[in-house]
Each structure stands twice: as C-alpha cells, then as structure tokens.
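Every protein chain except one is present and positioned as in the full complex.
Right after this comes subunit A.
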Amino acid sequence: MRRLRKSSENKGSQQSQQSKQMARRVSIQLKDNRSTLKQNFNNSIDIQFRDLQLQDKNNTRGFICYTEGLVREEYIHQNVMDPLLGINFNKVKVNANSLISYMDSHIIKASSVNKTSSLDEAIEKILRGQTAIFIDGFDSALLVNTEHYHSRGVEEPETEATIRGSREGFNEVIRTNTSLLRRKINNPDLVFEEFIIGENTKTKVRVGYIDGIAKEEIVEEVRKRLNSIETDVVLETGYIEQYIEDHPKSIFQTIGNSEKSDKVAAKLLEGRVAILCDGTPFVLTVPYLFIENLQVPEDYYSRTFRSSIVRLIRLLALFLTVFTPAVFVAASTFHHEMVPALLLTTMAAAEERVPFPILLEALIMIVIFELLREAGVRMPRPIGSAVSIVGALVIGESAVQAGLVGAPMVIVVALTAISGFVVTAVNNTVILIRFILLFLAGTFGFYGLLLGTLFLVGHVCSLRSFSIPYLTPLAPVVAKEWRDTFVRSPMKDLQGQPGSIVRKKF
C-alpha cells in the first residue's frame, strides 16, 4: 500500500488492490460485465442491478449496480436515474464515443463521480456504497458516490464519564470521527492519511497528526508499522493495537485509547498520533506514556488546585489498589509486630472463626469481586441492579457472617475495588499485578512484596512506546514536564498549551 497525503474520500481507496495481480478490466460488452459482476457477487441478494435504456439513436443499453442499504436510493433516483433517463441524447448532439464522458460532466448531478476501467475497483466501490454505471460499448464505468448508511449519533461516551467538558464521543463511522477532530482543530496542518487493512474486511484506517507538532519519526514509524500488518480481519482498533504495539508480551499497554473527541484532539495537539478505524468509536493514540493513565481531560478544564489534588489522589489510588491486599496479607501473616496491638487483637478476633489462611481469604474475595465486575459489564441493563444486590451480599457482612472471611478483609477488598475504579485506565494491568504481588506477599511477606515491586519497576523502566521511554518524565527525568505530571501548574505556566515530551519542538 502506498501512502496518500491529505487523501479525500475517493482518492483514498482507489489504490487498494493495485498490488494485486492481474486486474480485471471493464469489458466492452455489457453482457459480459453484468455476468462477471453477478458471478463475482455470488448472486448475493443485497446487490441490486437495474437495467437502463438511453434515448439516443442506438437505444444504447446499460445498467447500474449498487449495494442495498449502503446507498441513499432517492439520491440515486434524483441525481442519476432521472437525468440519465430523462435526457434525449439525440437533441444534445453528443459524439457516441464520448457518451460516457458527457454523462460524467453534464448529466449526473452527484458531487463525486469517477471514471474507471478496472472492474475490481468497481466491485470494491460498489461494496462501499457507490453506484456503478455501465454503458454498452464502453470499457469503462462511472462510479457515483451515493454512500449513505445508518449510524449512531454523536453521543456521550459511556466509558469515560466527565463532569465538565465536551460530551461528544466518537461513533462507528470514521468520517464522523475525523470530522469531530477537524471541528476541534481548525488547522490545515491537521492531516489524515488513509490505510486499508485486512484482506477480508478491507477496513479503513486513518492516521491523524498535526504536521509541525508531531515528530516526523513517530509518524513514519506509525506508517511503517501499519503497512507491515498482515491480517485478514480488522474489526476494531484493538486488532491494530495488538499488531503495532512495542511490547506485546508486557502487561502494560503502550498504546492509549479513548472515545472522547476532546481527549484525542488534546493528544493530537500535544504531538501525538491518532489512529482511527472504521467501525469503532475507540481511537488509538501513540506514543502512550505511563503517566497518561493518571490524567484525564478534566484536569485541564478545572482549576489548578482541584486538578492537582485529584491527580495526587489518583496516584494514591493506584498505590492502594495495587498494594492494599498484598500489604494486608503480608502484615497479618508475617509481620504482626507492624500492626498496632489493638488492631491486631480485633483482626485476630475477626479471624477467629474463619478456617482459611488469610492469603486464601484475600484470593476468594478478590476473585469474587472480579466476577461481580465482569458480570456487571456483561449483564443486560434491565437486570443490572440484581448484580449490585448480590454484590452487596457477597462482598459484605453476609460473607463475614457465613464465616468465609474476616471483617477486615471486606474493608481491604472494598478499598482495593474503589481505588481501582479511580484509575480505570490501568485497571486491566492492575488486576494482574495485584495477584502477583498478593502471592509474593503471601509466601515471602514484605520481602517478596519488595522484590516484586522492584521487578515491576524495572520492567516498566524497560518499556518504550514508539521510541519514547514509557516512564518519561519520571525516568528519564524531564524536569520541565513535571509542571504537568503529578500536579498541573496554572495554564499560564504551561504557556497556553499543554507541553509534551513527544512534541517536535520541546
């Protein structure tokens, strides 16, 4: 595939199959074209053919072909059929040889019409909602853009709720998504490039960046990685993410995703590159740094003090959700001297009737919590409230009264869970780390916890996301960037726009 700068809708996909072997051409015989197409589409019911007879001296025959549901049929009637059938070619004196060019320039009223001589291209375009016009005696066809399909409106995203700020979320249509970004960044330097990925799905993937802000190397790296994807299917950006990420075997994600248009716009303005994919509201942003897990767009919309405190609280929540169960298990099985005497007595009192070791209790509770969480996500909305009722029973006093766990464990798991919800961006990673640390704490106490943490920190330090070290600006230290890391300095200090290490001119 070759890269197209600032490609428009139509130019976008014309390349697609060029690399592919012997291209079939449009035959001069109308019958041949029609039968080839029919055969090619395997007589599929949703591909519509309609025969025409033009009013010229030869009564030239033709047909149009489109995919049902991907086109607006009234639009075809008004702008293609009516003019074609309504005109008397005898009167306009058009050369029989240039009939098709005349149609293109004079008759068809659609905003975008292309002539092609490749049957493969015609097939592809028909499947994308264009209407192909074949005329007997011509070895080329006209492709009229009549694309129109049903899509969800621009709604508030459910995954990333905010109190303040834009509520526009991306939807499943890539055109809408790029337009949302374009609307926020009125700058000719905002560039979208299109790639078609997936042998079977031929999914449109667009790469967006701001020329002059994004680093060329990163953009080039994104192109290179996208081009090297060899796959049949791309249904979501998740497919792409897994093909192009730096460390597929790491538990940390090095590519960010969001369905909030303002968030992605902000990332573009910071010099990041966005990867959009048709059919999903989730947009990838690269490079993705660890610290972005703790940042949300609202940090910039609210005042400095609030955002700074909330960021610190998020950091605290990250530590709590990772370490609480492990520290509790370590302290209550190995290091009793660390717990205040009175608390130790009440903890011991709570454990008195529980038959399991504390490690097992912690595992039971955390697994139950993960079960509930997953159930809450998968459950159809109307019965969702059942989950919370059951959840309150399972992780709550009933579990204690049943003698399965001690009361302090309920608090520990509740604290872990609540803190986990604060840092949803890293939640998937955190679950795994939590289990690993829990085992280490349960077998080696704080010693194991410390080793595990060291290993973890070492691992995170070794990660990179599109050539940027994952822990920047913490390691390597970028002092300038600390104004917008754990706390957010006032806007004026950030020089009007959020700075970023990924910017070209930093």
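Everything that follows uses one rule, which is that a residue touches a chain if its C-beta (ideal position, glycine included) is under 8 Å from a C-beta of that chain, and two chains touch if they have at least 3 such contacts; residues count from 1.
Everything that follows uses one rule, which is that contacts and distances are computed from a predicted model.
Taking the options "3-isopropylmalate dehydratase large subunit", "ABC transporter", "Spore germination protein KC" or "Aliphatic sulfonates transport permease protein SsuC" in turn, only "Spore germination protein KC" matches the UniProt protein name of the chain that is not displayed.
Of the listed residues A:Phe63, A:Phe334, A:Phe369 or A:Phe466, the one in contact with the hidden chain in the full complex is A:Phe334. Note on the undisplayed chain: of the listed residues A:Ser101, A:Thr201 or A:Thr346, the one touching it is A:Thr346. When you scan A:Gly238, A:Gly279 or A:Pro357 for touch with the missing chain, the hit is A:Pro357.
Touching residues on subunit A toward the chain that is not drawn are 332-334, 336-337, 341-342, 344-352, 354, 357-358, 400, 407, 439-440, 442-445, 448.
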